[in-house]
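Please read through the structure below; I'll follow up with questions.
One chain of protein is taken out of this complex; the other chains stay put.
Note that the chains take the letters A, B, C and D in the order they are written out, and that residue 1 is the start of every chain.
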Amino acid sequence: MQLAKVLGTVVSTQKDPSLTGCKLLLLQFIDESGELLPSYEVAADFVGAGTDEWVLVSRGSAARQSERSDGRALDALVVAIVDTVTVNNSSLYKKYQ
Amino acid sequence: MQLAKVLGTVVSTQKDPSLTGCKLLLLQFIDESGELLPSYEVAADFVGAGTDEWVLVSRGSAARQSERSDGRALDALVVAIVDTVTVNNSSLYKKYQ
Amino acid sequence: MQLAKVLGTVVSTQKDPSLTGCKLLLLQFIDESGELLPSYEVAADFVGAGTDEWVLVSRGSAARQSERSDGRALDALVVAIVDTVTVNNSSLYKKYQ
Amino acid sequence: MQLAKVLGTVVSTQKDPSLTGCKLLLLQFIDESGELLPSYEVAADFVGAGTDEWVLVSRGSAARQSERSDGRALDALVVAIVDTVTVNNSSLYKKYQ
Partner (left out) sequence: MQLAKVLGTVVSTQKDPSLTGCKLLLLQFIDESGELLPSYEVAADFVGAGTDEWVLVSRGSAARQSERSDGRALDALVVAIVDTVTVNNSSLYKKYQ
């Protein structure tokens, strides 16, 4: 999985029927030191992540292993809102600073 | 999923039988600020996207999760025509400006 | 899928039994302006592509969605010989110039 | 699979139900000469790897082929703790130097 920050949203009305009812978030990836990377992903979100939150993203067929994403034409899914990231036993990120 | 712009079309008569009846679009990827990226994809399209439209592309096995792409030797599928993209609560793209 | 040009062939006698009877082509990828890219793929071919022809390549599990590639340890498959590529309504490539 | 070094941990309480009970490690990839690469992965770990240990990571659907990861929305899994890596018949890495 990859760490990413919620950047915004993507809305579409004309789409594959399997995407009906999916909230789509625009995410920007973060590296292991917490810096934003120049690459992004559009992922479905059923966990309820908000703008600027750090999340974990699963891609590929993993994106359809959740009950609410099963069988949908999705290749990226927000699977968690990150509370903390620890690197070499020191804190890199804490959701509630 | 990735954001992309419809660039053109690819036509083939000599092909795997599973691709029969598939419209194939040449897409160029877009980054999170709306700039064209130097990479592209050829994707099947059953949603009906037109040249210059912004679309969402699913890749890998996700490309076969739609009724009309199931069982076809496809690894990329247009899954939505984008209406709006919002970044940090301000509009990056609106289909109907 | 990706556009590629047939560069050559790869032959192997000592291989996984599932690859028996597979013609393996060495392909070089092409970008959206028709230029050769510095990356390549070895793909199975049941469509019958010849050297220098432009083809479409499916990768990942899509490579096993064709009758003749089903169940084989393949992750890349030639799925079409390209007739034409149109970009912004003008012709980028025509097999029969 | 890829070689990586255990860098730290990622903790989340608000997540997809399928991730319940998963220990998530932050890993940094290593190249074939043992140097750290500027790319990382968050992977589930049921093998019990500790900080600084070298591990093997499987990604994609392979991450769900283990009994404890089956059916979870995971796309990366620690599948082994590395004892030794040999390159051109000489030792690159030994866990117990």
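To be clear about the criterion, contacts are C-beta pairs under 8 Å (C-beta built on N, C-alpha and C of every residue); 3 or more make two chains touch, one makes a residue touch a chain.
Keep in mind the model is a prediction, meaning the values are calculated, not measured.
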Checklist outcome for this item: The chain left out of view makes contact with C, D
Checklist outcome for this item: It is residues of chain D that touch the chain not shown, namely 1-3, 31-32, 46-48, 56, 58-63, 65-67, 69, 77, 79-89, 92
Checklist outcome for this item: Hidden partner sits against chain C at residues 7-19, 24, 26, 28, 38-43, 51, 60-61, 63-64, 71-76
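The rule is short, and it goes like this: only the chains that are shown with their structure count from here on.
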Item to check | Rigid-body rotation angle, chain B and chain A, from Cα fit (steps of 5°) | outcome: 70
Checklist entry - Over half shared or under half: which fits the residue numbers at the contact of copies chain B and chain C, same or different? => result different
Checklist entry - Using CA atom averages as chain centres, what separation in Å is found between chain B and chain C? => result 20
Item to check | Rounded Å distance, chain C centre to chain D centre (Cα mean) | outcome: 33
Checklist entry - For chain D, what residues touch not just one other chain but two or more? => result 61
